[in-house]
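Rest of the complex left out; these chains stay put.
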């Protein structure tokens, strides 16, 4: 199973809810012994989820990264905030355009979850 | 045609809008004589849509069930509210993890609608 999540909200409740959903998804995949690839595309207002400091969710992101969840940020989002990839948590991937990546993944057969 | 809806909102306007969309979808499928399987995965804050009492939308849910729409609730959502399946309207199905089910259905070729 392959799935790409999309999050655009900067709201901590929405972000926390998504991290809980990722946890539940990984847990169920482990129970059913289903191999699972998970990507999370972060764009729009959701960039703060990936900050290394003043981010109460940073540790949860790190724990999900340890469970092989790949967090991805959009270059357009970084440019709009005058930020660099190095301003974010370690291990974040970069794509040129969030929506292009989401479309490509779906065309490759990945499922899509909108947060 | 096969489609799985996802709803997480406890807001009555959002829920009413989804029920209207389901009605319109079923009506159009009947006009075009297209066989249609519909599931609605209810999780997060949307659990109140499935209550049997003090729920102004219960009758609309029941009518959609009569038209073969399957409403599904997530075990994690019930556990978080200390609720049982028997606390909900009759005929609701249970899945262990909402997102896992949504991903599985998409991988099986179902369309996905996020409410």
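Worth a mention:
First chain written, first letter: the chains are A and B, and each begins at residue 1.
One rule holds in what follows: a residue touches a chain if its C-beta (ideal position, glycine included) is under 8 Å from a C-beta of that chain, and two chains touch if they have at least 3 such contacts.
Small disclaimer: the values here were computed from a predicted structure and weren't measured.
Counting every copy of the one repeated chain, the full complex in this structure comes to 3, with 2 of them shown.
Note that only the chains that are shown with their structure count from here on.
Superposition of chain A on chain B using C-alpha atoms only gives a rotation of 120 degrees, nearest 5. The distance from the centre of chain A to the centre of chain B, each centre being the mean of the chain's C-alpha atoms, comes to 26 Å. Chain contact summary for the complex, chain B toward chain A: residues 6, 8, 44, 76, 96-100, 102-104, 106-107, 112, 114.
Per the touch definition, chain A reaches chain B in the complex via residues 1-3, 17, 21-22, 24-25, 27-29, 31-32, 109, 111-114.
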